[in-house]
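What follows is one structure encoded as structure tokens, with my remarks underneath.
For this view, one protein chain was removed and the others were kept in their places.
Should a chain be cited, it is by its letter among A and B, assigned in written order, with residues numbered from 1 in that chain.
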Amino acid sequence: MIGAAVLIALVQVMLFLFLAPLLVGVMRQVRSRLEGRVGSGIWQPWRDVRKLLRKAPVRARDSSWILSIGPLALLLSSLLLCVLLPLVGALDVPWISSDLFVIVSVMLLGVVALALVGLDAGTAFGGMGSSRHMTVAALVEPTVLLAVYALSIPAGTSSLSVIVGTRLHVPSEIISPVSVLALVALAIAIMAETSRLPIDNPSTHLELTMMHEAMLLEGSGRDLAWLEMGSWIKLTVLLGLLGNLTAPWGILTDVTIGSVLLGVAAITVKVLLLGVALSVGEVFLAKARLFRVPELLAGSFALALLAVTASYLVA
Amino acid sequence: MTALAASLLTELIVAAVVVLGAFTLPARWRSPVSGLGSVVLSAVAATTGILAMTGIGGALSVRTTLAGALTFAPDRLGGLFMVIVSLVGVLASLYAMRSARGAETSRSGWAAWVVFLASMQLVPAAADMVSFLLAWELMTLCSVLLLATGHRLRSSVASATIWYLAMSQLSFFLVAAGFAVLAGVAGSTSFAAVAAIGSGSWQVDVAFVLLLVGFAAKAELVPLHVWVPRVLPEAPAPVAAAMSGAMVKVGVYGALLVCVRLLPAGPPWWGVLIMALGGASAVYGILQASVNSGLKVLLAYSTTENMGLVFLAVGAAVLLRGLDATAAADAALMSAVLLTISHALFKTTLFLAAGAIEHATDETNLDRLGGLLRRMPWTAAAFGIAALSAAALPITSGFVAEWTLLQSLIHGSRISGTPVAVIVSVAMPLGVAVVALTAGLALLTFVKAYGIAFLARPRSAEAATAVEAPLGMRVSLVAGAVAIILLGVLPGPAAQAVASAVFTNPAEVVRSAGLAGVSFPGIGVLLDPATLALIVALLAVPVLILVSIVSRRHRSRVSELPWGGGGSRARPRMQYTATSYAEPLVRVFDDVLKPSRDVQVTHLGESRYLIERVQIEQRMTDVFETRVYRPLLNVAERFGVLARHAQNGSIHRYLAYSFVALVIVLVVVAL
Partner (left out) sequence: MFDTTYPQAIGLCSGALLLTSVLMVWRHSLLASLRLLALQGLALAALVAVIGIKAADWELLLVALLVLVVKGGVLPWILARQSRATTRTIDESPRLNPTAALLAVAGLTVLSYVVLGRILASVTTVTAQAAPIGLSMVLIGFLLLLARRRARSQLIGFLLLDNGIATVAFLTSGGVPLFLELGISLDVLLVVVILYVFTGRMRTKFGGTDVDTLRELHD
């Protein structure tokens, strides 16, 4: 059992290291094509990372070791998410816990690392991005945890592998109102956590609208490479999680060569499909004003609370 | 005489000797010797606590002429709190040995410190109401003395002291009244007799509410928290650390004493009441903390938040126990104790670190700090670890505690799939939402505190020339940080020890699992932080190898300001400050916080469009103070003016008052 879990974890880490830049490339390409541009191809993020790793980082004189450690911390937290989440396989190994509260806090560690990096550069932009990012992160937390609560009710546990496993065996759970409401809420929360539209525009560098990008402005060389890679992996694993919660089919529960291959193929397809859907959706969305964001988050919170309440109303 | 009684006696003797030393020693020797004495005193108290936790009985009776026999016989729970309070005492005393300045090093200053520590340690040891109240009042009075040591330096200390005195006396009065009602029902003042009465009668309900509010005032809960943001920032660092780290825990002990030991079978509405009180405090406290820029004010409000979470957990335990969801109730109670221990450690460390910053820069306003990480690496590391714990992130003690709380809440509403009760199915989701919002805002608060104070460029000359705190002060900081990490990585053994002090069946509630992780078999959950740390270490190996290869080929360059937001004149003044960091949040919660904002725009000459200067002033006020206490105080003041007419200094009038009072008493007796 432990051996199988280690194997799955390894597969997940390798797969998502490869998949994350690819997903971002695909999303950018889809968006370019829809907007009538040629686009730079789906391998461009890979080329960017390779280029950045070959450049010497430039750091401010007053900056501290946070500027070099922070990006690594973000990357490691994202890699840890790859290990813990049920992406390719949903094996329930108690010590390698896929407990949702643990996962949320691991994700928040990455958020904190990024926010501190933004502050450490000592410019107005970094602080601005950091402040907005943390505000959104703080307000999104109730939604995430309540959605988790709602999802944990049918399975009787907050362990994600068990939740996904339950959904695999009882597919009618997926379309129950509780699950639908919770998934909508969770999807909004994930958009906020990964700085996508309509909360943040990932492709803008206008000072009034930046959140995520503002924190990366002072990053360069390998620091920037780690920051980008960490954020991409986070986006990819969260999309993978959403995919597995809505359509758990293909995830493996016992380890054979065939099932591993099937699991890898299934999660790749799900992630890429969701990514394409996300970037198509983003073409039609405008970024919400910063002070309309709390409204959006309050809406998702209301949905999450209704999901929990609904679990008492309907079976 | 048992070992426990002997240990208690030793403690009292040590306290007396140290107080004597503080009064007789010359000024040069006073601080080191008294400080060391306080450390020894706390160590003895900790030993006593550990002895009590093992469950060996024993009592120490002190005969007094006034109050009869005072009995001190700590049970397991009391022993646990003695240990918590004493550990904070050790850390704070070590620090105080080196940090004490001015009036703090006076005879009375040190004597008050020693008595303060000793009385805090004796409150959980008390076995009857009279000794409890005596130790409680002694603790309050000594803390007032300690607070007042700074009154010559700052005028604000006087007002803080008055607020503190008023609120503590209110708390004392409520607790005393609650105990009096209970004693009336039980016919005895000993806790053992009260524990036998059970609940159900309205007198017990009244006593419960009185005691709850009284203890809540000590534990800094809303709306009785108004003294906190005034007092803790004014107190010297070790005193603030001891008050927030230890004295507040005595309030928690009081609540646990009532809910667990004296009246264990409370009705569910008690639980709902405690949860509401705790939830409101948690959200309000952290909201105020997140928007305040004073480092010590922020820490003070965060204490209100943490105690709110503790009470939320206690309330959930009472509610769930009342509805027979025992497993989840036990987990909730466990989380309350874990939160208490974790808070004692990280808040002590945070306050001591804030004291180190103040020592180095004479400044606690975050807006004027910055760049301290390079200048004070030890303080920065300790503060960082404690801040992680305050933000409930792994791998710290705060994370374990908050995880336990969340697990108990989500497992509490159903027993094997069927809802427990309507009230539970409303209270638990709301509880989760409150904990989540609190956790999110705490994250922002501590990222702000750490990022603004320690990162980026210094925002004032004082911050630019800061030097690291001396070794004597660093020791406590490092010890606190190490304890936080240890409890966070290896929570299993500690949780088992704690459980044996709280439950009669500890093995059914909590077990050690995996690599010293915790598991709660009753609700079927497990957390193993050490494995997580191990996985991270394994993941870090290839990443670090890659980094070292890449960094050897391409060394990093240092530039004055690499990009500077596109401008070449970026000054430190142009960085985000703590106030601007919290600005989005102030806007979001504008309706709750009601900040007063004043914007003055000076135009350049006659131009409508060119601006010479913009001045913005924003003040955060405590809504409870302006909306609840001010009106009350105004009424009180009006009565005061009226009362002045009654007191005009004429001796005849005073004699007449006494005479009338005497006659009235006689008439009442005659009836």
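Following the convention adopted for this analysis, a residue touches a chain if its C-beta (ideal position, glycine included) is under 8 Å from a C-beta of that chain, and two chains touch if they have at least 3 such contacts.
Keep in mind the model is a prediction, meaning the values are calculated, not measured.
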Exercise. What are the shown chains that the omitted chain is in contact with?
Worked result: A, B
Problem set entry | Contact residue for the chain not shown (choose from A:80, A:121 or A:181) | A:181
Problem set entry | Option from A:126, A:165, A:198 or A:294 whose C-beta touches the chain left out | A:294
Seminar exercise, completed: Per the whole complex, from B:426, B:486, B:515 or B:543 the residue touching the absent chain is B:426
Seminar exercise, completed: Residue positions on chain B contacting the omitted chain are 422-423, 425-426, 430, 591
Problem set entry | On chain A, residues whose C-beta touches the chain left out of the figure | 172, 175-178, 180-181, 184, 294-295, 298-299, 301-303, 305-306, 309-310, 312-315
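We adopt the following convention: only the chains that are shown with their structure count from here on.
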Problem set entry | chain A and chain B, separation of their C-alpha mean positions in angstrom | 35
Exercise. Which bits of chain B are touching chain A when the two form their complex?
Worked result: 290, 371, 373-374, 391-394, 399, 403, 406-407, 410, 414, 416-417, 419, 425, 429, 432-433, 435-437, 439-441, 443-444, 447-448, 450-452, 454-458, 513-515, 517, 524-528, 531-532, 535-536, 539-540, 543-544, 547, 550-551, 553-565, 570, 572, 574-576, 580-585, 587-588
Seminar exercise, completed: Touching chain B in the complex, chain A uses residues 9, 13, 53-66, 68, 72, 75-76, 79-80, 83, 94-97, 99, 101-102, 105-106, 108-109, 111-112, 115-116, 119-128, 130-132, 134-135, 137-142, 144-146, 148-149, 152-153, 156-158, 217-218, 220-222, 290-291, 294, 301, 305, 308-309, 312
